[in-house]
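Omission of a single protein chain aside, the complex is shown with its protein chains in their original locations.
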Amino acid sequence: MKKILFFLLFIPSILYSGDIKIYEINGVEIWSGERVIDGIVVVKEGAKLIIKGGTKVYFKPFDTDGDEIGDGELYVEGEIYVYGEKDQPVIFTALADRVEPKMWKYVMVNHSRYAHIEYAIFEGAFSGLQVHFSKAKVRNSIFRNNIDGFRFSTANIDVCNCEMRENKYGIRYEERDSTGIIRYCNITGNEVGIFPVTKAEGKVIFSYNNVVQNEYNIRMGEDQKKDLDFSNNYYGFTNERGIRKTFYDRGRDKNLSTVKIRSFLKKKVTLGEDKCQ
Amino acid sequence: MSVKKIFFTVLFVVLLIRISDACVGKTIYVGHLSGKGDEIVGNILARLITERTGTSVKLKKYNDTSSLLKAGTGGEVDIFVVDDRFIAETTGLKNRDEAKNIYNVNHNLIWLKAINEKEDFLAPVIRKDTLKKFPALPRLLEKLTGLINNTQIEELKTEVEKKGMKDTIKDFLKKKSLI
Partner (left out) sequence: MKKLLFFLFFFLISESYGKEGKNLSGRVLLDNSPVGKGEVIAREIDKNEIFKTETDENGYYNITLKEGVYSVEAQKRIGNILYIGFSGKNPILLKEDTYAGIKLLPPSKMTRKKLSDSKTEIVLKILYNGKPVSSARAYLYLKEKDMKGMPFFYSEPTDKSGIIKIRNIIEGSYYIVVRKKKDHKPLGPISEGDLIGFFSQNPLNIKDGYRYTIEINMFQKIQDEITSPLDIQNVKKITGIALSESGEPVSGVYAFLYTKKEMGHERPISISRKTGDDGKFELLAPFTGKFYLGVRQFYGGTPVQGELYGLYDKTHDHHINVFDNITGIIIRVKKILR
């Protein structure tokens, strides 16, 4: 197991919310090595958290409210810069021998000026990364073994060369006035690859992604009123009929809206960080 | 402080502010009785709701009809299913329409469209407050109409013995093209 753990070295303030420890970051803080979060770390508005390549952030599994979801979280209202490297990724995971979904809550970027994530791995969370009311750039990162790999609403996002796999939902979103692009990603092996839950108008573009081998590559939410265009992705089939079978949309239930594909890719997309320039 | 000012400012008024479902979202509690068949029906509802809406759903088991009704009235559970026995035990009535009215007036519970109208009658019952929060639920649960009857539940019980509850329910809903 992880034998040597470097605990939080610089903690400006430790508070309690009920039984949960709250660590507030108010200035600029840099993380490296190994960190264990046994509560909630809050990056306050105006503060900045920088996480260096190779850092392992462990969330201790604990559930004080009994909702069967771990309560550990990293909550960012300031700015976060995760500078993983190809051979030195930053890992956000549970402090457990066997990592399973929901052991910790999420990295939540909410009302933040900016979030920059590259070469990060998110696993064992309820949601690996959630972005709301914020601008975020996510590169070369892996979201695996979570309930939601990546989740967002009302955000400006730029996601490139990432992998969402073995989650319940690879990407789950309530678009709600979001804008942005998700490209050159592998979205595979999830129960649902892409899940527009509600309020999407197609202002977030998905293109040049491999959305393959999910139980459903795309599922339209019960409350998603508008048809959405998911053209220019690879869905593992060379004909539209095959592709349509991987969608759960109006084709299966007349009350749902339709996944539109004006054009689709017939070959698997080659990924790489060079694609994100 | 003038009460008029209170009136001006303290609301439950004609407005609704939502900040979006950040975090882990809302949870719906589905109640069911302790019998195997009741548990299966509860699981079908739970799985359908969570798969289609993305909402977290939790199951709560009750030993008798009056406890489950009380849980529904008190807000401990959001949805449960009633059959004729449940209706008779909780209202002393055989007439479904009269019972429906009692649930509405006395318990603030609304019967949704029956998913089985025949002798093995089944109707989901939902709290009024839950219905306000999840207005799409009636339409969703209506999709189960005609799919659950006593024979079907007996078959599912056998399958549960072999495959477990989770897989049985998932396969059932998939086979019916509901998820």
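Each chain gets a letter, A and B, in the order it is written, and its residues are counted from 1.
Here, a residue touches a chain if its C-beta (ideal position, glycine included) is under 8 Å from a C-beta of that chain, and two chains touch if they have at least 3 such contacts.
Quantities reported herein were computed from a predicted structural model and do not represent experimental measurements.
Taking every chain of the complex into account, the absent chain touches A, B. Contact with the omitted chain, checked across A:156, A:190 or A:217, is made by A:156. Screening A:19, A:45 or A:85 for touch with the missing chain picks out A:45. Contact with the undisplayed chain is limited, among A:119, A:133, A:152 or A:206, to A:133.
Counting over the whole complex, chain B has residues 1, 3-23, 25-26, 100, 104-105, 108, 110-113, 128, 131-132, 135, 138 touching the chain that is not drawn. The chain not displayed touches chain A at residues 15, 17, 22, 24, 40, 42, 44-45, 75, 111, 133-135, 153-156, 176-177, 179, 199.
Everything below uses one rule, namely that only the chains that are shown with their structure count from here on.
We define each chain's centre as the mean of its Cα atoms; on that basis chain A and chain B are separated by 31 Å. The part of chain A that touches chain B in the complex is made up of residues 67, 69, 105-106, 108, 110, 126-127, 130, 132-133, 153-154, 169, 172, 174, 176, 195, 197, 221-223, 248, 252-253, 255. Residues of chain B touching chain A in their complex: 20-24, 27, 52-54, 56, 136, 139-140, 143, 177-179.
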